[in-house]
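All protein chains of the complex are present and in place, except for one that has been dropped.
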Amino acid sequence: MQLGMVGLGRMGANLVRRLMRDGHEAVVYDVNPDAVNELVKEGAIGADSIADFVSKLSTPRAAWIMVPAGSITHDTVEELASHMTKDDIIIDGGNSYYRDDIDRAHRLFELGIHYVDVGTSGGVWGLERGYCLMIGGEVETVNHLNPIFETIAPGYDAAPRSATRVGEISAAEKGYLHCGPNGAGHFVKMVHNGIEYGAMAAYAEGFNILKNANIGKHQRDADAETAPLDHPEYYQFDINIADVAEVWRRGSVIASWLLDLTALALAESPDLSEFSGKVSDSGEGRWTALAAVEEGVPAPVLTSALYSRFASRDLDRFGNQILSAMRKGFGGHNEKSAQ
Amino acid sequence: MQLGMVGLGRMGANLVRRLMRDGHEAVVYDVNPDAVNELVKEGAIGADSIADFVSKLSTPRAAWIMVPAGSITHDTVEELASHMTKDDIIIDGGNSYYRDDIDRAHRLFELGIHYVDVGTSGGVWGLERGYCLMIGGEVETVNHLNPIFETIAPGYDAAPRSATRVGEISAAEKGYLHCGPNGAGHFVKMVHNGIEYGAMAAYAEGFNILKNANIGKHQRDADAETAPLDHPEYYQFDINIADVAEVWRRGSVIASWLLDLTALALAESPDLSEFSGKVSDSGEGRWTALAAVEEGVPAPVLTSALYSRFASRDLDRFGNQILSAMRKGFGGHNEKSAQ
Amino acid sequence: MQLGMVGLGRMGANLVRRLMRDGHEAVVYDVNPDAVNELVKEGAIGADSIADFVSKLSTPRAAWIMVPAGSITHDTVEELASHMTKDDIIIDGGNSYYRDDIDRAHRLFELGIHYVDVGTSGGVWGLERGYCLMIGGEVETVNHLNPIFETIAPGYDAAPRSATRVGEISAAEKGYLHCGPNGAGHFVKMVHNGIEYGAMAAYAEGFNILKNANIGKHQRDADAETAPLDHPEYYQFDINIADVAEVWRRGSVIASWLLDLTALALAESPDLSEFSGKVSDSGEGRWTALAAVEEGVPAPVLTSALYSRFASRDLDRFGNQILSAMRKGFGGHNEKSAQ
Partner (left out) sequence: MQLGMVGLGRMGANLVRRLMRDGHEAVVYDVNPDAVNELVKEGAIGADSIADFVSKLSTPRAAWIMVPAGSITHDTVEELASHMTKDDIIIDGGNSYYRDDIDRAHRLFELGIHYVDVGTSGGVWGLERGYCLMIGGEVETVNHLNPIFETIAPGYDAAPRSATRVGEISAAEKGYLHCGPNGAGHFVKMVHNGIEYGAMAAYAEGFNILKNANIGKHQRDADAETAPLDHPEYYQFDINIADVAEVWRRGSVIASWLLDLTALALAESPDLSEFSGKVSDSGEGRWTALAAVEEGVPAPVLTSALYSRFASRDLDRFGNQILSAMRKGFGGHNEKSAQ
């Protein structure tokens, strides 16, 4: 079928490629004309404005937005809607906050326009691997778009069937899932990313413990303020981190795609010295923590992972100064240089 | 080559089977004669005592111990050593504390006996899937045992090669790794399990947030002590948890073997009502936290995951009573029934 | 000066008493006429409706609302405002969300009514001890109310002067502080309560560790899943928790009012067996965590304290069931009874 794509960054462009490979027709638009031209060369129908883009879509139109989240998504939806007509469909495949989906769907509903929110996971690997799709919206609209989702998703063969599943192959087993009404798609994607933060931190902390397994070889000064290591003889290991990541990929309980990526990176750069260790966070990790707090369910792991990223960027600084001030206050301790 | 196995529980017996399938000779012993007989039927050489077991091994002997960790391992090592001679090898494949390995290897070294510690991951799936092996010991001894490790490990085909690795295939790429001197094998296995705790908790917390995404449908009483949900309209989702686990297996960033297992379990029992939620912990999770603290590296995710297991077993009870007592003390608040 | 009070629960009534003791005039209203009558007996002017209440106040009116937070506050403000006239003042002394203050102040501003948000700490002890007041609003309005605040607050003598403060005694040194524009009062009160959660949990966890210092006396079963205690000889202490709380009140670094309350409770009931350990949370702890996440500053301690309260009420249950299902999946482990 036909799909329009607004936003031809890495992910948008690759979605279009994956669709065209499978025989779908793509109408494309981006604020950057070069991005449009590149896909036109590959067979897409180009547009030079949102108005032009909408005019080139057949009704009922289906326009997928793949732009950076936040205000740009909002503006794009608004402009698209202003050119569209009843029964057209706007799909937001970016990383929007699910609450914005709910509000947006209500507004568009009044115009007769259908809205679908799609959480899209797969990153830079999705072109080949397919994208895992978490979808929110009305049943009929989502069903109408199923051919698109089926092409974009990794497909049934991407993983061995769960032995406890029998009968017909479900959409989930092909890599896309209608999660519920509007917002549900991005809600599930949000939690996906929250879990991602937690799982990433689990590996990161573990590798850090391995890296420091030789700490008994280094003299640590003992004074009134710092206790010496009680048993340096138990911390004498120089562990090859890259090899550990590699060996865990085979047969261990913690084999995962994130581990595959870590092994890839470490084989190339065992010390990762090209990275400073200032770790960004995007909205989903924060929103997951907010959801946990509002629902009243404990999420110490997911939230710790988020906070560790904040701390990696020194956002704990004033708090730490308070601690140093207190220590000086009760014990006369002056700050020392780090460990 | 020949290997002796002491301890024929699920893992020990399957290691023997995997070895025999690949043409190795196995001498086996267990305190339970039925376990011995069963493997004898499958081609192993049985023994009816540790002394008998040692006498049936050709020198230099290689005896693998696969018994529950702790004092039983200790006693088995001692008894084996008392029957062994110079240059024999004792391999501990169980979940021993790496510090015990270091101490034990020193003692055995004085007797001329070599000791190898092997962290073995793979659980009930290892017979078919192979076991990921993390090995500590002297280079020569470990090399001598390589044919055994090669058979037990999953092998090179168990995962696609990391694109950043070139040249000859390393042992790590076959699923076994000589991590360092004695203790290094169980140290790496310990951290593996620590990561496992963190990653498991990441999924568990995420699924719990999904499960409670409909909390806005339930009336929550507001009074002086409990704030109502500010925006119930954003928590109206009834999400099919089992389908979410399934869809994430394909193309998502958090695809992993742990997720595969979760999807398996949820497909069979979406509410998991057969589980009470009292989660055990074994030594490795605790030891990983101890190592983090002693090394002085932060491990909030791994430690939170451990503590959540403690809390699942109500080990936070007295602390919580203290909190209730304080709340009554300053605010006159009486305890309410949950939420 | 004159102050009206709506809401004569424990805190509202005691605020009125504290004001009248110091010579202020109080007009009072509550939905419960008995509460009104009781204060009338003590010298207050009673009202039998909001309309009556407003009519009995001299202009510019100052009406303090002390009702359970949330929708009741909202409705009370609306009704008060509907009877008030330009330049009147509404003070919300309850536990409102500071965002509601900001929104509410904007709305009232259009009616010419001034709004002041006051975070009030002191609990059931405030009548004697005074209440710590954190105030948000316009400078002139707040200054106009200073005589009220000065009476309600504990006063300069409540704590020894900080040696680094010199010159005139500031409001903060008397126990009330104009924190900023509307919302600032409840924002600071919110963080106060967030800190309270963290500090309470610090004591609770510490006392729990003391309580379990005799764990080496109890046999702990060792099996493949549970490691035994390595050194039971180091956990043989039966510590008198109540006496520890008492001794720490004198000269220790962690002396505090919360500790005073804990010592009070433990002296009366050393095992706290009248408490079940289901710990409620009110809005402020949650809002503090939300603010930390939104600001991007790490708050692992405050958030852990909140999550522990959730867990005390079994809100981690489905997550724990997921963990048990995973453990069964990879290791064949069945759940055991707790520890």
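Chains: A, B and C, in written order; residue numbering restarts at 1 for each.
Please note the rule applied: contacts are C-beta pairs under 8 Å (C-beta built on N, C-alpha and C of every residue); 3 or more make two chains touch, one makes a residue touch a chain.
Since the model is a prediction, treat every value here as computed from it, not as a measurement.
By the touch rule given at the top, the unshown chain touches A, B, C in the complete complex. Check C:L3, C:V116, C:A199 or C:L272 against the missing chain and you find that the one touching it is C:A199.
Those residues of subunit A that touch the chain absent from the view are 9-10, 68-71, 95, 97, 123-125, 200-201, 203-205, 207-208, 211-212, 222-228, 230, 257-258, 261-262, 264-266, 269, 272-273, 275-283, 286-287, 300, 304, 308-309, 311-333, 335-339.
In the full complex, subunit B touches the omitted chain through residues 253, 281, 286, 289-290, 292-294, 296-300, 303-304, 306-308, 310-311, 315-316, 319, 330.
Mapped onto subunit C, the interface with the missing chain covers residues 98-99, 102, 121-123, 126, 129-134, 153-155, 158-159, 162-165, 170-177, 179-181, 183-184, 187-188, 191-199, 201-203, 205-206, 208-210, 212-213, 215, 229-231, 233-240, 243-244, 246-260, 263-265, 267-268, 288, 291-292, 294-302, 304-305, 307-308, 339.
Definition applied: only the chains that are shown with their structure count from here on.
Separating the CA-averaged centres of subunit A and subunit C is a span of 37 Å. Chain geometry summary: the mean Cα position of subunit B and that of subunit C are 43 Å apart.
If each chain is reduced to the centroid of its CA atoms, subunit A and subunit B end up 28 Å from each other. Subunit C has residues 281, 286, 300, 304, 308, 311, 315-316, 319, 330 in contact with two or more other chains.
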